[in-house]
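A single structure is presented below for examination.
Excluded from the complex is one protein chain; the other protein chains are retained at their positions.
Now for chain A:
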Amino acid sequence: MPGYAMLVPFAVLFIVFLVWPLLNSLWFAFTNYNGVKPPQWVGLDNFQRLWFEDERFRKAIANSFIYVVAAVTLTTVLSLVLAVAFRGTSWRDRIMRTLFFLPAVTSTIAVALIWRWIFSVEEFGLANTVIGWFGIERVQWLASPGWTIPILVLMAVWGGCGYGMVIFVAGINAIPEEHYESARLDGANGWQQFWYITLPQLKPVTTYVVITGLISAFQLFEAIYIIFRAVSSVGGVQDSGLMLVPYLYDMGFTKFQLGYASAIAWTLFIIIFVVSMIQIRVTRALKEL
């Protein structure tokens, strides 16, 4: 009994602040709820509107998938490259790892403001200053729909590769050195060692990095909210940066459609769940090959 009693504080907090809000949100997803008047049961109407009628939602889904694929792929690859390059215990490697990891512990808001400055259209905008040195005309980066996703991907890769690198370094250093010694005795070169030993041994780590990357990429909000507010309402110019969470925020807290926003939230959960399951199954299948 004393053991179970020790769990009570956690269980109470867990139920009150996680389980209950989750169940509430699920209930709201089937209602028409503006936050003030009592919710009205509408059955599957919210989901039907969301999946079959809502053009903005389709735009948000498309933007999210393009962003997730690009950001997660590039972040994972670059993280692995950095981990291989700086996996040692020398001072150089330690300093480089620290430098690349810094964005992961920096406030997202501060980072977003810096990127907003970099891509500012004004004279002081860093990106325009740099291209100006080469005689290139100023670009309205944040107000050009074509640049929205590339800028967000760049930010994600810059901010995320340090975290991935640290995970990969841990994974690489856990690979027994004997594998490499045997390979070297068999005449394997560096690339062969990487391809036939490091990469297969890192499958579980890669799965972890990819899945956590997927989840955070699907939940992107602050960068869009802060950076593109200077040019447009939530979602950037012509919704070029509209993704699932900003759309959820817009519907819930700007347009007071909290029932509909809950339906978006549960759809986001389903998407992340399905994509993660696929990723895990694929990794397992590859492991069994």
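Going forward, contacts are C-beta pairs under 8 Å (C-beta built on N, C-alpha and C of every residue); 3 or more make two chains touch, one makes a residue touch a chain; residues count from 1.
Just so we're on the same page, contacts and distances are computed from a predicted model.
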Which of "Dihydroxyacetone kinase subunit DhaK", "Acyl-CoA dehydrogenase", "Sugar ABC transporter substrate-binding protein" or "Cytochrome c oxidase subunit 1" is the UniProt protein name of the chain not shown? "Sugar ABC transporter substrate-binding protein"
By the document's definition of touch, the residue of A:Q140, A:Q193 or A:S216 touching the omitted chain is A:Q140
Any idea which of A:F47, A:F101, A:W158 or A:F256 touches the chain not displayed? A:F256
Given A:G35, A:G88 or A:P204, the correct residue touching the omitted chain is A:G35
Contacts of chain A with the absent chain, listed as residue ranges: 34-37, 120-123, 138, 140, 142-145, 230-235, 237-239, 250, 253-256
